[in-house]
Each structure stands twice: as C-alpha cells, then as structure tokens.
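The complex is shown incomplete by one protein chain, all other protein chains being positioned as in the whole.
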Amino acid sequence: MPTTYLEAIREGLWEEMERDPGVFLLGEDIGVYGGAFKVTAGFYEHFGEKRVVDTPISEAAIVGAAIGASLMGLRPVAEMQFADFITCAFDQIVNFAAKCRYRWGAAVPIVVRAPSGGGVHGGPFHSQNPEMWFVRTPGLKVVAPATAYDAKGLMKAAIRDNDPVIFFEHKGLYRRIKENLPEGDYAVPIGKARIAREGRDLSIVTYGAMVWTALEAAERLAEEGASVEVVDLRTLLPLDRETICASVRKTSKVLLLHEDTRTGGMAGELAASITESVFEDLDGPIVRVTAPDTPVPYSPPLEEAFLPNAAKVIEKARWLWKY
Amino acid sequence: MPTTYLEAIREGLWEEMERDPGVFLLGEDIGVYGGAFKVTAGFYEHFGEKRVVDTPISEAAIVGAAIGASLMGLRPVAEMQFADFITCAFDQIVNFAAKCRYRWGAAVPIVVRAPSGGGVHGGPFHSQNPEMWFVRTPGLKVVAPATAYDAKGLMKAAIRDNDPVIFFEHKGLYRRIKENLPEGDYAVPIGKARIAREGRDLSIVTYGAMVWTALEAAERLAEEGASVEVVDLRTLLPLDRETICASVRKTSKVLLLHEDTRTGGMAGELAASITESVFEDLDGPIVRVTAPDTPVPYSPPLEEAFLPNAAKVIEKARWLWKY
Amino acid sequence: MSTTTEARPGERREQAELARKCFYYMALMREVEDRIERKLYRQGKIVGGVYVGRGQEAISVGSALVAEEGDVLCPSHRDMGAFLIRGVPAWRILAQYMGRVDGLTRGRDGNMHMGDLKLNIIAIISALAATVPVAAGAALALRYQGKKNVALSYFGEGSTSLGHWHEGLNFASVQKLPVVFLCNNNQYAYSTPAEAQMACANVADRGPAYNMPAEIVDGNDALAVYEATRRAAAHARGGNGPYLLECKTFRMTGHSAHDAAHYVPQHLWDEWGKQDPIERLEARMLAEEWSAAEEIEAERARVRREVDEAVERAERSPLPDASTLLEGVYENQ
Partner (left out) sequence: MSTTTEARPGERREQAELARKCFYYMALMREVEDRIERKLYRQGKIVGGVYVGRGQEAISVGSALVAEEGDVLCPSHRDMGAFLIRGVPAWRILAQYMGRVDGLTRGRDGNMHMGDLKLNIIAIISALAATVPVAAGAALALRYQGKKNVALSYFGEGSTSLGHWHEGLNFASVQKLPVVFLCNNNQYAYSTPAEAQMACANVADRGPAYNMPAEIVDGNDALAVYEATRRAAAHARGGNGPYLLECKTFRMTGHSAHDAAHYVPQHLWDEWGKQDPIERLEARMLAEEWSAAEEIEAERARVRREVDEAVERAERSPLPDASTLLEGVYENQ
C-alpha cells in the first residue's frame, strides 16, 4: 500500500516515539483533535497526554518549552499549526536554540515542524515558504523533503539529530503524493542532496514541492531532446554543496527553482555557491525560477500566477538549454 | 565642523520632527535617558513626552503600536535598543507591516531603527547583522548607510517614505566616522546605490561598515596597480541592480563583501542577480568575503577572526584580479 | 459619565430602536455567514478558510453600534457585524470571501482579513492578537491628534495566550490609551477548551495585571454588550485609560467550515443553543412590545432578500486578473 507524504511523517513520528520514550510532541490542537492537518491523529489516544501535549496558543512558549525540555535530555517535536506562525517563536529559534551549542556547548535537540507552502488557497498567512529566515541562521538545520520516503526518513534523522532542526513539510504534498515505503527502520541523512533524475544537458536544483514541478518539466523537455538533471536538495542547511557542484560540472548549465519569493531566496545562496566553486564549468547564466516578490495572494488566478509551475520552468530551461 | 554618523542620524531625526508634527519616536529608554547610544539625547527635553515615547520592554508592542499609529496617519520611528532584539518584533514587521499595502492598500509608513553590527565586543546578542531576515520579505524596504551623509539623508527619506523601512545603523560607525554635511535639507533616495570609489579592474559590492573596509583594501590594492571600484549599496531592498550590473560590466570581476555571516547572506542575492543579468561580462568567479557561519563570538581574538577586514579582502581581491 | 438607568421620555423608543438595529445586523450577519459556510463554501465558490461568528453575533453588533464615526475598529475573524455596521455592504464581504476584485482586498486576501481606512477599520492578520498592540498604536494616534476617539480591539479568549496580547494590554495601560479590549470568550480556540488555554477562570481575571477595569458581560445579549461597551468607551474616551470587556458566549459551529467540532460535548450545544442571541433578542422585543411578530418576520424576509441580491452581485464580480499580481507591494509599484 503506497504511503502518502502526510502518512510518512506520521509514521516517522510514531516509530520514533515507540523507539525512544524521550520523544514527545507539543503544539496547538495536536492531541484530542489530532492537529490541523491530522498528522497526529491517534497519537494522543496511543501515547497519552504526557507525550502529546496540547498547548495554549503560544508559539514562543511552545518552542521555548521544547528548548527547555531538550536541555534536560528529552527530544521534543514542536508543531507550528502553519509555518507562517513561526514568526511568533522567532526569537526562541534563532537566538536561543540556534546559539546554545556554540555559546555554552549545550545541545538543543528539538524539531520544529512547519507546514509550509502554497497552492492550497491559504492566502498571505497560510501559504508562506519561510525557509530563508532559518537558512541564514548558523546553528540551525533546515530540511524540506519532497517525497514520502524522505519525509519519513528525514523526520527520523531530525528527531535523532543533536541540533535544532526546522522541518518544513509542504502542505500541498500531504495528500497529493504517495509511494511504497520500505519495511522497517530507516533514516535519511541530514545534509545530503539527492539526484531525483539524471541528466546531461542542464541541472535544475530545487527542493520541496518544486521537485515535482522540476520532474514534470524535465519529462516534457526530454520529449524535445533535452536531458535534464534534477537535484533535490532535501536539506537546505547544512547545504550539500558537493552534490550541487558535481551536477553543474556535469551539465554546465543550471536553473534554480523554488516556490519561495525571489529576492533573498535560496536561489541566491545556490548561485553564489556555484559561481564561487565551479564558475569555469558554467556554459550559461544561472537562471532563477521563483515566485515573484509579493505576499502570497489568495484568489485562485493570482495564486496560480504567483506559483512557479512546469510551464514557467520549461520556458526558462529551454532558453538556457539552447543558450 | 564634521558630523559623526551618530550625529547625522540625530540630525535627520531632529529635522524631520521639526518639519512634520506627525513624526514621533518610540522605544526603550529613548526619552529621559536619550537612548542606549544617546542618539535621542535632548529630544525628550525639546519635543516632550508626546513625541518621544518611552515604552515598556516590548519590542512587539513598540512595532505594533508604530504600525497602528502609522495607519492613522502618523510617522512613527521605532527604536530597537539593539538590532538583535528585532526578533521579538518579528511577526509585527514581516507579517503585519510588510503585507498591509499589498493586502488592503493600507500604507504603513514606519521606520524601525536597528543598531547593528560587530566590532564592539557585544557578543552573540549585541552584534548581529540581521538584514537578510528583512531583505527576503517583500513589502519592506531595508537601508544600511555607510556614511554620515547617507545616514542623515536616508533617515529623512525613510521617514518620508510611505512604506515600512528597516533602518540598519552600524554601531561601530557611530563615533568612528565623520564628515562635513551640507547645510540645509537633503534626502538620499531609497533604492539607489552609490559608487564609493571608481575603478576598472574589479568591483567590490558591499554596504554598511564594510564600505570602509572595501575602501581601505582598494587603496592598498591601488599601490599594487589594481584599480578597484567600490559599490556602496546603501539600500538593500529594493536593490539597485542596475548600478551593480553596470559596475560589473565595466570591471568584469566582482567581489561581494558583507559583515553578516555567509550562508544566506546578501552576497547570495547579489551573485544571483549578477549571474542572471551580466553573466557574459564576468571574467572570473564571483568571490565572497563574509563572516563565517557562526554566532558572533565575544572574546576579542575570536571576534577579530570572525569579522571581515581589509587583509582578507585584499587577499581574495588580489587572487581575483590576477585570475 | 452619564448613567443609562434614569427613566426619561423617549427612552423606550430609543431602546426599541436600538433593539431593532441590533436585530437587523445580527440577522444580516447570520444570513450572510450561513450562505458562506453552508452554501458558497460547499459549492466550492469559496476556496479558502471560512470562520464565522454563529452564536456570537451579539458581540460585534452590540459593540460596534457604540462606535462613533472617528472611532477605530479592529475586528477579529468572527466579527462580521462590525463591518456591516460600519457600512461595508454585504455583497463586498461576499466578494471578499470569493476572492473577487470587489472584495475589500481585491482578491489578495480572504475571509475577514480585510479593512478599510476610510471606515476606520483595521484588517487583522492571521497571527492571533497581533492586532492588539496595533490597536493600542491607533489609540495613541487618536490621542496624539487630539481626537476624542477610542479604538475597539477584538479577540477571542485563546488569543489572550499570546505574547502580543500581553504586550498590547501592558502598553495601552501604561500609556493610558483610549482602547476598549473586547474579548469574545466562546470557550474554545479551535479544538482547545478555555481551561487548557488558561489557568484563570475568566479573561477578566487578567485585568488587574494591567490595573485595568475588567468586566464580564453576557455575550449573547446584544443590549448588554451595547451597554457595557458604552460604559467602557466612555471611560476610555474620558482619558481614563483602557478597559477590558469579556463577553461570555459560545461558538455554535466548528472552528472553520471544514471542522465538525466533534470535540465539543453535546450538552454544550444543547445549552448554548437555547441562548441564541438573535432568538433571545426577538423574544425580548416581543415581550417588551418593541416590535410585533409580523414586523420581525418582515425584517427577516428583508434580510434574506438583501442577501440574495448581495450573493448575486458578488458572484457577478470578476476574479482578479493575473496581470495585477505584482501591483501594490510598494507605493509606486
């Protein structure tokens, strides 16, 4: 039976809670209700209120309490109801959690789950992709799985990791994708990108929901004769610069794709990493396909125009391919 | 009499308050005490408690109240005691202020003053350069003056601007630099970079305190025969891509320099902008000189190693020049 | 402060008049929200989140009727009444929900995330309680500008858990700002009951933390809400600082249109079903002979007609053109 992305996250959480009694969940409406997206449905009944803590609406206290508990040796997984509300816990994450180890050697093994992304008609406050606030903050790890396999495996790795991990799960993927997962325990290492599709002519470097957009574009470009490689970053921090550069060295052309807005987006860091490392291998400009620099609009025609899609990728990729 | 950077900010604030009765200040200890850095010393006595509002320690309320007052037609200037504490007002800035105009057409003409930067032995929480949290947020404007002239002129422009402006003032420059300012009123347009030094062989693109580092490096490289151009961005958002690209077209080589940490820093956005626009003009890799990806350490030998300086710039610039 | 209890000629007429206004706006709000939650949403004509104020109409209606022209309103996501009273036509609210260009945000945002500065209504953002310090700032501006106006800041009991809420109330009380803080305590925040939200029994118990007068009001009695808001607004308008009103009520629906609220025990639905603010006001109007049964029926019919027309008009409003996507992030863009 294929497992959805959402179910994969559930499984990751569930199995880690079974494995390690120090793992516990906290967040708003995650207990009796099972969470806004039902990711934790059934957890409260099985693990009890001690390990599935329904909290007041207090993102700062949720993350702060997770930090405190982690310092005492527990492994808290904190849920933000939507990634957008992570702004309310911002100081706790970027100043407290991120800097403890460097300052006084204290491990903060927390996971902050952040359901992110658009395409669900959520409007400006239920659709954002706020990964760059964290990618620019040393001390954090940031993951953004695209597949059910990686969602489960990265969840396990994140929980076992001894550093704070921001776990971006794309709402649009929750029920949209599924695949057969291996039996038994596995973890996907944090910090390792994945070649989602091999190709020779051009690399698309991306992550999260856009991996599927890239694959769709690659498929259609293949019909035109272009061999497109798709690099799925999986982890945004620490960044797997080697895999990225190896792909660029092979294809000599690179298109950077993300659902987040353009200025200050992940594509910037990627472009800088690439030009400083494999500049001589480049046979064309580095091209970005991203959302434009606006809030995420609510109305369908606007949101559709806002989000990157295969057509936009194909157009730019074709141009670059022929460059 | 030359005016310091700090005095220039004071003058900008003072003159705008004299000009427009709707301009007022709010922040912690800014009234009777005159502010942690004495930027507002004397304001309370002159303008009174109505226009110089001492607040509780509540960064979110400070920015929130500024937003509310601005919606009613006032022009609040909110002070963060240190830029580092802006994390406590994060949601107000990136979700409330930044998105009002796009969502419902409401102008939020606030200025948030954020004393930032290292080299003052402030340690991890009194030294950060958090500009990228805001540069990645559409709807905000972000300025970071390097000179006394620009500090005053950009303060005036920021106060007159009808969009929210985050005003990064570098603590290390407050009393370190001075220059003669013109008599009378002037504003420096937001969104326009400045050529701080003309050159032919190589461009250094930077902003804030690092402009002085770049100029020092350029001066010494000139002795070796390298003609280095220094682009002072002044505004980080919206970014003056034209001036940057024009400089790169001229010199064909570019070094990006900032005091902020490396990954996810401003250099990324610059590298992406440059490679997508003037790739064919590049005669060498884009080189970054930045702080490394750590919190800002306190102890002098560590902080010194952390901060970019002229020697580090020279080394990289020389390599690139000879490339 | 003028008291409201002394009898005087015309008072009965005024009371009747007020009751009829309350009835009209509550019925209108209920009707518009019913269409939204039970028709348009289910028909797929509304694609985003839908949060309604079913059962809580007395709060936004009773309080917003107190607001004077220059007063500033910061309604929460269950306070449609405030918009209607302020003069936002029902069809534009419906257009807002449907993401049409005639919505107050022209399709950029959905549901009650809307405002209009010409009407002195500030749009909330999703992050709960973020508007609370903003309301304080609006009040500060009103005083700064020498106006005798107040700001009305609305939120649910769950929102009082947020740091923004605390900072806003503290700032307003230290600055003695003219704000009326209006809590709808509907006993749930999404699925979370109030006792899992706060250890104190009432939101009003938080008043002393800010040395702020705090009062508990029957939130299903529009006239009681009106009176309490009048007292609170007079207090604030008189320069005496902010005031906290806790309106006890119940959310007679799920958190949002997709939530069946199985977590709410049946007895609460039953008990509070009997406290419906519209039915209660109707009964009172009949008992006090402020209106006749036929008049009330006619009013209901009028409301239904109005909303029929509003829906039709909203549906005629076009979806925004994709070419407008980039407009208005900044002033000159």
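Each chain carries a letter (A, B and C) given by its place in the written order, and its residues are counted from 1.
Note that in this section a residue touches a chain if its C-beta (ideal position, glycine included) is under 8 Å from a C-beta of that chain, and two chains touch if they have at least 3 such contacts.
None of the values given here were measured: they were computed from a predicted structure.
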item	value
Contact set of the excluded chain (shown chains only)	A, B, C
Chain not shown: contacting residue from A:K99, A:K156, A:R234 or A:R288	A:K99
Listed residues C:S63, C:N120 or C:Q197, member touching the removed chain	C:Q197
For chain C, residues in touch with the removed chain	161-167, 170, 173-174, 176, 196-201, 205-206, 208-212, 241
Interface residues of chain B (partner: the chain not displayed)	28-29, 32-33, 36, 54, 56-61, 82, 84-85, 87-88, 121-126, 292-295, 297-302, 304-306
Missing-chain contacts mapped onto chain A	24, 50, 53, 55-56, 58, 60-74, 76, 91-92, 95-96, 99-107, 138-139, 141, 161-163, 238
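Going forward, only the chains that are shown with their structure count from here on.
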item	value
Chain located farthest away, centre of chain C as origin (C-alpha)	B
For chain A paired with chain C, centre-to-centre distance based on mean C-alpha positions, whole Å	37
Interchain centroid distance [CA atoms averaged], chain A/chain B, Å	30
Mean-CA-position distance for chain C and chain B (Å)	41
Multi-chain contact residues (two or more partners), chain C	105, 108-109, 113, 125-127, 163-164, 329
Residue numbers of chain B (touch at least two other chains)	91, 95, 99, 102-103, 138-139
